[in-house]
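Remarks on the structure that follows.
With one protein chain withheld, the remaining protein chains of the complex are depicted in position.
Naming follows writing order (A, B and C), and every chain is counted from residue 1.
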Amino acid sequence: VLDDCYSDGRYENGTIKPDFEKFPRGFKHVSSRIHNLGLKYGMYSSAGYYTCGRYTASLGKEKIDAQTFADWGVDYLKYDNCYNGGQEGTPDLSYRRYDAMSRALNATGRPILYGMCNWGSDQPWAWAQTMANSWRMSGDVTDNFSRPDSRCPCTGDEPGNVCQLQGFHCSILNIMNKQARISSKTQSGAQNDMDMLEVGNGGMTDDEYLTQFSIWAMAASPLLMGHDVTRMSPQTLSILSNPAVIAIDQDPQVQSAARIWRYFVADKDEYGQGEISMWARVMNNSDVAVALVNGGNKTREMNATLADIWLDAGGSTAKQARMGYDVYDLWGHRMDNATASAVLKGGAPIGTNSTMRYNATAMSYAEGLRTNHTALFGTRIGSVDPLGTVRARVPRHGTRLLRLRANGAMLDGAKDEL
Amino acid sequence: VLDDCYSDGRYENGTIKPDFEKFPRGFKHVSSRIHNLGLKYGMYSSAGYYTCGRYTASLGKEKIDAQTFADWGVDYLKYDNCYNGGQEGTPDLSYRRYDAMSRALNATGRPILYGMCNWGSDQPWAWAQTMANSWRMSGDVTDNFSRPDSRCPCTGDEPGNVCQLQGFHCSILNIMNKQARISSKTQSGAQNDMDMLEVGNGGMTDDEYLTQFSIWAMAASPLLMGHDVTRMSPQTLSILSNPAVIAIDQDPQVQSAARIWRYFVADKDEYGQGEISMWARVMNNSDVAVALVNGGNKTREMNATLADIWLDAGGSTAKQARMGYDVYDLWGHRMDNATASAVLKGGAPIGTNSTMRYNATAMSYAEGLRTNHTALFGTRIGSVDPLGTVRARVPRHGTRLLRLRANGAMLDGAKDEL
Amino acid sequence: VLDDCYSDGRYENGTIKPDFEKFPRGFKHVSSRIHNLGLKYGMYSSAGYYTCGRYTASLGKEKIDAQTFADWGVDYLKYDNCYNGGQEGTPDLSYRRYDAMSRALNATGRPILYGMCNWGSDQPWAWAQTMANSWRMSGDVTDNFSRPDSRCPCTGDEPGNVCQLQGFHCSILNIMNKQARISSKTQSGAQNDMDMLEVGNGGMTDDEYLTQFSIWAMAASPLLMGHDVTRMSPQTLSILSNPAVIAIDQDPQVQSAARIWRYFVADKDEYGQGEISMWARVMNNSDVAVALVNGGNKTREMNATLADIWLDAGGSTAKQARMGYDVYDLWGHRMDNATASAVLKGGAPIGTNSTMRYNATAMSYAEGLRTNHTALFGTRIGSVDPLGTVRARVPRHGTRLLRLRANGAMLDGAKDEL
Partner (left out) sequence: VLDDCYSDGRYENGTIKPDFEKFPRGFKHVSSRIHNLGLKYGMYSSAGYYTCGRYTASLGKEKIDAQTFADWGVDYLKYDNCYNGGQEGTPDLSYRRYDAMSRALNATGRPILYGMCNWGSDQPWAWAQTMANSWRMSGDVTDNFSRPDSRCPCTGDEPGNVCQLQGFHCSILNIMNKQARISSKTQSGAQNDMDMLEVGNGGMTDDEYLTQFSIWAMAASPLLMGHDVTRMSPQTLSILSNPAVIAIDQDPQVQSAARIWRYFVADKDEYGQGEISMWARVMNNSDVAVALVNGGNKTREMNATLADIWLDAGGSTAKQARMGYDVYDLWGHRMDNATASAVLKGGAPIGTNSTMRYNATAMSYAEGLRTNHTALFGTRIGSVDPLGTVRARVPRHGTRLLRLRANGAMLDGAKDEL
């Protein structure tokens, strides 16, 4: 049994307690300070005998721990899957284990966002919607775009979608390929969690980080910063703060983009990976967002037909495909490094009246989108005719993220149907 | 938890109620009007906390809901699988959940056709026969013949036949390939449901729709119209009303055709798919129906030997293979567009005495088949000698559906055995 | 629910009864007549609500049915898996269902051989040894050597050995490939059942039938005749009655041959299959039996080294590989057609003193083997030197079945170790 856990291999009976060395005034005090900054307070435990770090966890003690969290003013619970005593292997077994905490949290009366972290075991996307706000759907992300790793053995291309070892060291591309199959499972208040953002950790190129942020937003995944924010670079800030991309993530029509197509290409990267894909998502205001992802090893011209973009509406026969659109590049107004440096140095407070900044506390994304706030729509870069094709030059391991807005042009057929 | 469902993630305790905005006089009234039209009344719920549309569903309330349905005069229940609380993962778990409604329906005393809609999860074809009248055996069908879609990740070719994500956007070809493995599971009163007909929805060619209708009939699948019947085109009517094909579906010997062979071909379509297949089914009157399906990208000559058609009877050594047959094209008397247009305009009532129309209310298919009603046998297009080969020209993504009737010719060997 | 079963989808409560139309004097009478012929009496039921033929079966009624069978004098129970109410999906669920009948049979006090027929579902080879005498380990066999069939979707080469649809129409080659993985699971009194012999049914060549009989014997599988014995041909008799091959099956050292190697070859047959393999089994008297199987499309020279034959003993370092052997062809004394015809016509009673006949009632195989009865060892066709290679010409879809007996030659190394 684990050397640094309790002698009989079972966990202690006591309740969760602060480490008073690290938190001498306890968690209620920490909570108040966090709340006073206008932030929310996130807590962590596991549906097992220990947390992954081998501290006492909550399996079998859900009620008392949930009440403790509520008493401390917790707003978000990440609930992990380590040391679960083998209580898994069918959706039923996992459901019951995670549902116990769901009911316990609800019973406290305090609204606590419940983030299941069971790594996609037992297909949570099939059953967690009635119990949790989000659920991890893969093994842990790593700071690499495409590298396969033995320790993340599932690829998202398994026949039958079966995976019995979620693992870790999963690349951005790996998690995207898993999301492609289950994109429809994300709904408002119940979302696939693609794991934290690696943006800012240094292992990927700017294009690769931009791809993660773009696709995570397209998927309406939680956007959790995973780097040391006290050492944020201008480049990192300019990715994480882009309001036009965050507005995709936060669109009132909560759903994930679908991967409409994917092709394997010949210019493979150093890890033998080479694939391109197109993702589309209809937004609440009837715009459509399109991501062209180049997983090849060289910059390439990519394109997407309106028939494909509107595939789910009927393809070339859909009235939406028979209309014309203005095309906006959602990274068009990305903050430049000079500005970002100034912000990070405190010399340039983030305002709300520019194209590169948006104060979501002052105005919700829903409201900003409804009122067509310029910061939320990037740069207009052209238009596309009815049944036409959107074209873009996409760098290696990069993404072009576009938003298409109907401009009134339409084929007779489209007009007739409207 | 789902934003538009109840706050605690669990469903309300009350019974199912009509939406009196939409149905001011309630469902019993709706039921009477449907029955007065000579039609049957279908209802929908889910073996979960909510329906897929997130209305209250029946898990845990089977008895009261079944009685409500019976009181309303329901004749058919489609029972879905959404939000099932993780009560799946082994046949045992799914069986118990669906069996609860089966028993509840039986307890009402009203005959209600019970259509399980669990998408093939946990292999219903292995266990649903003792409880349900039909069961969906795949993810949701889409209006496309062959396009693979990330969201329908199982293909029917999984090693071990394992599928843990049924999905949706499944093509006609995808569902055919899944049916090929489990065709034997369909029996009288207990049938694989290949999902609704896409005929009339506009995304496929006439040949593709004809293929869906032909193979669904060969499989004895429920034939559920899935288009807007108030906008039915002549072309659609001429497919859906073809009595010679419906007679295959409704044959008193209820069983599915088997896919006898399948080959991959070089002329792949735009989605990279290219395969051809031959399906055969012995009918109640000892005829044999044969479908030649061309999933290639060009019209091609296809053929089927009698030895293959009678494979299950013993192939070339079977006495049936050693007999001669007249060959009927079951699409031979397809209604022409002018006639179909007239019917749709109300100018040409559907009679019973033609080759293209059949009134199954006036005469059951069993009786029509027994009496060799001309509308049920298509057009004779030739014959095939004992141990001979049937040949047909089959268009891209199309099907030739033939019915072979013994014409008395036989090899000595066949004669001896008879 | 099944049209021809009981109205509520559940089975009747009554006990199993004879059909007095077919068996006017009941089964006890039938049993006596069978026993009077010196034969054993086999019975059939299912661990489900109905048998596969939809008669009442024994799930939940194990005790009363077992006692009925014992009262009738049953000696063998084939216990099928149809309509099992979804009580499967883990070994645990299947075990409990089949164990109920095992305990019930034991409780009667009558020795009844218990043959589980659950088709390999839930891996019976992992758990049935403590409860049953044999268990089917694949879907139903068909009368074809190598044809893949959609309805037998598992091949025995599934990654992870997973199979969730056992199916039927499984070829000889298919079942051999499944046996190759689990050969070690067969033990005395607890054996993999590869399904009935197709020998005599007419769909295969003589070489193919000889292969089935040879490999089934090598695997110590039950040898159940599956053809119409009232129409047995001389050819069929000469296969089924070969004592030298049956002696392999019935060897006192009950274990299955292992498939030592398998190669794919270029000369594929009409079904696209082409593979060759070598199987070896150490016999109770220290002989070793070797089967060379040619699944290619043409006669070919094959060979097996002693190092491979004795792989499990250590290969080229094994003392057994360093000895010399006389080689016997176990089909060498196959009965000729004239003799077989005479036997079938009753003109030539089967005696015990020839090389082609053996009376196992008069002398057990164990005794015959112990005393080196000539009928049990085929024809000596040569010898092989220590560390040498056995060579044989093997026809398309055929098998050479050899028995090697140490002849005293040995390398110094072997001698030293002995």
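Definition applied: contacts are C-beta pairs under 8 Å (C-beta built on N, C-alpha and C of every residue); 3 or more make two chains touch, one makes a residue touch a chain.
Just so we're clear, the structure is a prediction, and the values are computed from it rather than from any experiment.
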Item to complete: Could you tell me which of C:Gly53, C:Gly189, C:Gly272 or C:Gly382 touches the chain that is not displayed?
Response: C:Gly189
Worksheet item: Thinking of the whole complex, not just what is shown, which of A:Thr56, A:Thr90, A:Gln255 or A:Thr399 touches the missing chain?
Response: A:Thr90
Response to the item:
Missing-chain contacts on subunit C, rising order, are 89-96, 99, 102-103, 106, 114, 122-123, 126-127, 129-133, 159-162, 180-184, 187-190, 254, 258-259, 262, 312, 314-315, 317
Worksheet item: For subunit A, which residues touch the unseen chain?
Response: 1-5, 7-10, 49-50, 83-90, 93, 143, 150-151, 153-155, 157-160, 162-165, 167-169, 202-203
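Convention: only the chains that are shown with their structure count from here on.
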Worksheet item: Shared interface numbers for subunit A and subunit B above half of all numbers used, same, or below, different?
Response: different
Worksheet item: If you fit subunit B onto subunit C using only Cα atoms, how far does it have to rotate, to the nearest 5°?
Response: 90
